[in-house]
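Omission of a single protein chain aside, the complex is shown with its protein chains in their original locations.
Each chain gets a letter, A, B and C, in the order it is written, and its residues are counted from 1.
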Amino acid sequence: MDTALKQQFGSDNYAGICPEVMQAMNDANQGHAASYGDDVYTQKACDSLRSLFGTDCEVFFVFNGTAANALALSGLCQGHNSIICQQQAHIDVDECGAPEFFTHGAKMLSAIGEGGKLTPADVTRLANVDADNFHSHKPKVLSLTQSTECGTVYSIEELKALTATARELGLHTHMDGARFANAVVSLGCEPADITWRAGIDVLCFGGTKNGLGIGEAVIFFNRSLAEEFAWRVKRAGQMCSKMRMLASQWSGVLEGEVWRKNASHANDMATRLAKGLAAFDGVTLNYPVQVNAVFVNLPDKTKTDMHDKGWHFYDFPGAGSRLMCAWDTLPETVDAFLEDLKGCLPQP
Amino acid sequence: MDTALKQQFGSDNYAGICPEVMQAMNDANQGHAASYGDDVYTQKACDSLRSLFGTDCEVFFVFNGTAANALALSGLCQGHNSIICQQQAHIDVDECGAPEFFTHGAKMLSAIGEGGKLTPADVTRLANVDADNFHSHKPKVLSLTQSTECGTVYSIEELKALTATARELGLHTHMDGARFANAVVSLGCEPADITWRAGIDVLCFGGTKNGLGIGEAVIFFNRSLAEEFAWRVKRAGQMCSKMRMLASQWSGVLEGEVWRKNASHANDMATRLAKGLAAFDGVTLNYPVQVNAVFVNLPDKTKTDMHDKGWHFYDFPGAGSRLMCAWDTLPETVDAFLEDLKGCLPQP
Amino acid sequence: MDTALKQQFGSDNYAGICPEVMQAMNDANQGHAASYGDDVYTQKACDSLRSLFGTDCEVFFVFNGTAANALALSGLCQGHNSIICQQQAHIDVDECGAPEFFTHGAKMLSAIGEGGKLTPADVTRLANVDADNFHSHKPKVLSLTQSTECGTVYSIEELKALTATARELGLHTHMDGARFANAVVSLGCEPADITWRAGIDVLCFGGTKNGLGIGEAVIFFNRSLAEEFAWRVKRAGQMCSKMRMLASQWSGVLEGEVWRKNASHANDMATRLAKGLAAFDGVTLNYPVQVNAVFVNLPDKTKTDMHDKGWHFYDFPGAGSRLMCAWDTLPETVDAFLEDLKGCLPQP
Partner (left out) sequence: MDTALKQQFGSDNYAGICPEVMQAMNDANQGHAASYGDDVYTQKACDSLRSLFGTDCEVFFVFNGTAANALALSGLCQGHNSIICQQQAHIDVDECGAPEFFTHGAKMLSAIGEGGKLTPADVTRLANVDADNFHSHKPKVLSLTQSTECGTVYSIEELKALTATARELGLHTHMDGARFANAVVSLGCEPADITWRAGIDVLCFGGTKNGLGIGEAVIFFNRSLAEEFAWRVKRAGQMCSKMRMLASQWSGVLEGEVWRKNASHANDMATRLAKGLAAFDGVTLNYPVQVNAVFVNLPDKTKTDMHDKGWHFYDFPGAGSRLMCAWDTLPETVDAFLEDLKGCLPQP
């Protein structure tokens, strides 16, 4: 088995561009087109997203997930505000302060929650500051990651309870949807069910992990929050000049529900992997496997031996080893991993 | 002639991705690869750039030119500093304050110069503030656009004189090279001749206008200024996760000197266009045509008539109508424009 | 005549604290008082200001004029916005980018105007950008300096015309009132007449040049713009812990209309100086003397000779030599200046 295949569990962004996206880019790459989004390809992709969500949302295409999150948050709060999130949230620990940069200093307030998910009680507790206490950041945003950093998924009811709490507390709601498609597939619902119908103001819809090469969409369901957002995008260096090259990638996954197919496959592979792992004595999982991530506890010696065999994956503090599946992960690769693991586990 | 073709003189970013770049992306889109630049495609593109410039420079790939410029400048100065540039510089008038955002408030100081080019005297005058006058921003960077916003080119000697002045004044030097390839071709020199050998600290090498879909390179010849730059890139939302998709585009133009071919062609088309224009009575050009831009003075009625015929181009205050040629502009399109223009000019 | 006296024309902030302010500080310095403004002295000063302006405005005390302006502007616009001001405006040329820092990058758009004053036509011209042109900062604020940097005063009618234009263009209105008291006295009006009654949203009322040691007031007549402003003040390091020490200084000038007396005196001294100057052959003034500043054209040799005699004053590009009078400038000092000048002027 080649080395690259063995590395893929390291992240779902080790995968490439799916064929439908590559085809769509090629289709859009015909002759000349006006720049900065004033073209038919961008119009089409925006319309497809509005149709997918069944509402007249505002759509902006940006280059990556860090920018999508940070820009969206910058439209929801000021530098003297705080943002409530889960302790492992990408915006707090993996973006080198992009949210602080784009919001000019907003503070992340985090709680560990349960199974990677915040509860309404967490939100209430974190937002509990005196209304006129200007010594601390004033809470303004609730940011939820769907699916979560732990590979779990908020149910529709959980989301509604959280956004209801947010509304009572005067907080806007942001969803980091780097793996949004995986969550939709997992819940068997429609995209609208876990976004605007569940009280979400703005969604960062991740494309890269779903088969795009480059590209995320910032979708404002609460359109009033999108005011002057194009200026924010431009000055952040996130306004693509050859916009059709970003937008057409979206059309590639939106046409024919490729996004659903890609996410389903990734989720299925994680389930296959989880089942195989659970069959081994003494191997435990840290979270229910609801999307395309598996967090497993392995003995140190086993991990070293697997790494020596070329398998690549990361440890996450307190959450074990993370194994990610992608839109193109092969069942054979999953099985080969399990087979090798079998030989690396301590003999009973 | 189809509408899209007639629009292309509006900007050189109306063109698509050149075939060699598309091929290189496809080649890189095989199986899995580590993310964030830890892959062979990125290594190869960086090495090719180092080879092209003949020096061990630091290379960073980012998504667009606005980000490239703003990020590079953020590594050269602080918010209380000022940046000296030409009055029409993209960083001052076309980026919605991205440089101010990324540098946290640095001030642009501009002069009109001559033919779109700053002179050493301009730089000296603008940088002339008392050494301890903390009431105004302290000058710290000289930013030069090569080729310029007026479609002219700094000669090697002009650049050396400007960077010598900068060095005396304690200024770092930045080159906005959105159309760098066009300048190199125009001068018939090597990339090194107008960058590090001419005293430039950091170059923003534009890919998009040279045939890439998305992608610019920030190249530090003065490596000490690149310290912690990867952190700047990351927190600015400019660190591509599937980096091979950015890097391979560069390989597409670097292999076989496609960048030179593309730039040459665009320049040639502008020359063809300029010659045709100059042959008309009463039509004048505002600047020497040295790269792929033509600035022409046309009667208002003529402009309206041409717009009515579907030809698209913009007026620039004080500089006339700008006509841009791209890597894929056809001679037939140039000729068709001239033919139509002939009919729209006032009869003598 | 002692050296310090001869230096005072350099600026009206060379003067000290007036006796009434010093007394008020002493009166407030009794025992203990709660911090951060939760004390009777602060309450009293706020009430006095509300009474002075005859409206229920929001009042915040900050440390200096740079901070007052920059903070106020940060409440009126975002980093992707622009601020229209006069070319010599303090916010554009004398605050080392504080407005850019506090607003996170807003751009100053300036016009020279007439006699140091912007006109509605200037505002309209500067704000004239396409509504959806995200390549440039979006205009959001009109900032007026009253009295102006040229020592002139906007009439009530001029202000109303300007703010009406601003309103039509969707701009908020800010008044830099570093020498607000001098303007009120000059016009013989009430403070309300040139602020909220004339369409001003927020005023930075300067205390330092009126006899305070440290302290400016930011006064929001448009209270909705003051939302969360206390948080802005705090995080900018402008929230005074022993607030009574700032607030009581204001009471020192507000009680018994000391502010009016101090401003009147300064204005009168400038008028005395201007009359003396105008009486000399060949000496011309650049602007009508309406407050406490005189801009005079003097021969280079005369300036050098006056400097040699110990007199201190600055040249302003295009505006001549600036002579400032303060609340404590003595008629004798004015006369001594004129006497010395007489000897330094070229003999006819």
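Just so it is clear, a residue touches a chain if its C-beta (ideal position, glycine included) is under 8 Å from a C-beta of that chain, and two chains touch if they have at least 3 such contacts.
As the structure is a computational prediction, the values presented were derived from the model and not from experiment.
A.B. asks: Looking at the whole complex, which of B:105, B:237 or B:252 touches the chain that is not displayed?
C.D. replies: B:105
A.B. asks: Determine which one of B:123, B:239 or B:324 touches the chain that has been left out.
C.D. replies: Per the contact definition at the top, the residue touching the missing chain is B:239.
A.B. asks: For chain A, which residues touch the unseen chain?
C.D. replies: On the chain A side, contact with the omitted chain comes from 79-80, 93-97, 100-101, 104-107, 134-137.
A.B. asks: For chain C, which positions touch the chain that isn't shown here?
C.D. replies: Residue positions of chain C that touch the missing chain: 2, 4-5, 7-8, 10-11, 13-17, 22, 25-26, 28-35, 62-68, 70-71, 95-98, 100-102, 208, 213-214, 231, 234-242, 244-246, 326, 328.
A.B. asks: On chain B, where is the contact patch with the chain that was removed from view?
C.D. replies: Against the left-out chain, chain B lists 78-81, 104-105, 132, 134-135, 137-138, 228, 230-235, 239.
Assume only the chains that are shown with their structure count from here on.
A.B. asks: How big is the gap, in whole Å, between where the Cα atoms of chain A centre and where those of chain C centre?
C.D. replies: Once rounded, the distance between the two centres reads 50 Å.
A.B. asks: So what's the Cα centroid distance for chain B and chain C, whole Å?
C.D. replies: The computed centroid separation for chain B versus chain C comes out at 42 Å.
A.B. asks: Calculate how many whole Å lie between the centre of chain A and the centre of chain B, each centre taken as the average of the chain's C-alpha atoms.
C.D. replies: 34
A.B. asks: Among all residues of chain B, which ones touch two or more of the remaining chains?
C.D. replies: Chain B, residues with two or more chain partners: 95-97, 100-101.
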